[in-house]
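All protein chains but one are shown in place.
Let's turn to chain A:
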Amino acid sequence: MNGAGHLLRFMLRRERFGLPWWLLGATVLVLVQSTQSQNLYDTPEDLAKLRESLGGNTAVVAMSGPTRLLESIGGEVLFEIFAFVSIVVALMNMFLVGRHTRADEESGRAELVRSARVGRRATLTAALTLAGLANLAVGVLVFAVTVGTGLPVAGSVLFGAALAGVGCVFAAATAVAVQVFENARAAYGAVALVLGAAYVLRAAGDVGDGTLSWLSPIGWGQRTFAYVDNRWWPLLVMAAAIGAAVAVAMAMLGRRDFGAGLVRPRLGRATASAALGSPLGLAWRLQRGSLIGWAAGLFLLGAAYGSIGDSIEQYVADNPEVAEFLPGGAADIVDGYLGLTAMTLALIGTAFGVIAALRARGEETSGRAEPVLATATSRAAWLASHLVVAAAGSALVLAAAGFGEGLAYGLTVSDAGQAPRMVGVALGYLPSVLLVTAVAVLAIGWLPRAATALAWTMVGYCAVVALFADSFEIPGWLQRGSPFAHTPQAPLEALTATPLVILAVLAAALAAGGYAGLRRRDLGY
């Protein structure tokens, strides 16, 4: 344990810019949900109606949690947000523990620390303590915003404790994963898999008789039934799991060599396949994993949206206030809902396009572009290779999102035509996505150091304008800067070619402008 205290202080220093954003993200999620739920269902009658409409909806239960939570308004908040905020907190813990243990070991940074007078277990101890402190902060903040928005104190303490507990479980799980795998990415993959399993198990359990939920840390948290029964003992289950996982991790740590894992990394190909012989082949190879992940993720999210499309009519009939949020009002409820969710999916999909384009900049700053550009590869071909993946990938991600939504909605209303229809709706946003991506390209060409910040500012701006224009009363001129404001909101509005063509041409022009900047500047710094 020698030196763990010093290490912890050093880790806190390294996290001082990143960690606050995670804490803020989790807190805001709970704050928004608590405010919104209490506004929408301010009377016991409203809550009773909600129980009736949601309680019987399998898709909603699978996405959220056990219906018993709907017995009180605080429970309703937990029902809606706990699973999602658990994912955020779990990821925070995964990165906190992973970054300071395996990632450092892999990069060789930890070797310096190890050669100083620091005990074998000090790093892991410090990293777990760091995660514990972060989870404590999450718990306190959640307690503060729930009590602050008027929810009962006892339930709020339990809510905060349960969420912090879920965080600690995933910190401990990461501690095991980083012993098993030799590289951080594989460890993250394993923890993400556990997280996915935790979500699916509780979904299956909540839809069924509840047994399977007991295999999931998220399930343990929800089954405290905070604000309803205020059960404390599920926290003991968490504590047992945490203790067991940490003990296993420490035992494995004592047994393995520095830098090694328990699983040897698999060997790959000795020669390149025919596909890996050009800049485009390389860009595809580098980005295909991310593309598949994004397409699958948005397909599932689309399916989740689509699966409740049919019940939205009944839901709005029960809660007329909700209709205000839908562009078509009460008249075209389903189409309005499908359009709004398709645009939300497209906004999320924009992140893929931007990440894919920024990949070019990442290759440049990491020095990996240098050997490529020292071959007979021109700057144009190199940039284009990443942009082709960004553009074609964006189309695929949007199509997958639309297909998921159309398929799920089509299944509930027995209409096979919904899938292609929603694919078309989603692809209508492709020019907008490309335009935002092209802004990233322009920045890479002319303001490379600011490119990442500029690109994400653009994404954030589009999201805020699209989703909150009405509630924040954003002035019209400010809204018109977003390409999404110029895309007809299908299926409510008809898709027309003119705006889409203009957006696409603009995107091409910006990308060309970005290349003009790239070809005349120094590369690699």
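Miscellaneous remarks
Definition applied: a contact is a pair of C-beta atoms (placed from the backbone, for glycine too) under 8 Å apart; a residue touches a chain by one contact, two chains touch by 3 or more; residues count from 1.
What we mean here is this: contacts and distances are computed from a predicted model.
Look at the chain that isn't drawn here: its UniProt entry, checked against "Acyl-CoA dehydrogenase", "Phenylphosphate carboxylase subunit gamma", "Ion-translocating oxidoreductase complex subunit D" or "Tetronasin ABC transporter ATP-binding protein", names it "Tetronasin ABC transporter ATP-binding protein". From the options A:Glu76, A:Glu182, A:Asp335 or A:Glu405, the residue with contact to the unseen chain in the full assembly is A:Glu182. Interface note: of A:Asn39, A:Ser115, A:Thr271 or A:Ser414, the residue touching the hidden chain in the full complex is A:Thr271. For the chain missing from the display, the contacting residue among A:Thr58, A:Thr211 or A:Ser366 is A:Ser366, taking the whole complex into account.
Within the entire complex, the positions of chain A that touch the omitted partner chain are 106, 182-183, 185, 265, 267-272, 276-279, 281-282, 285-286, 289, 366-368, 370-378, 520-525.
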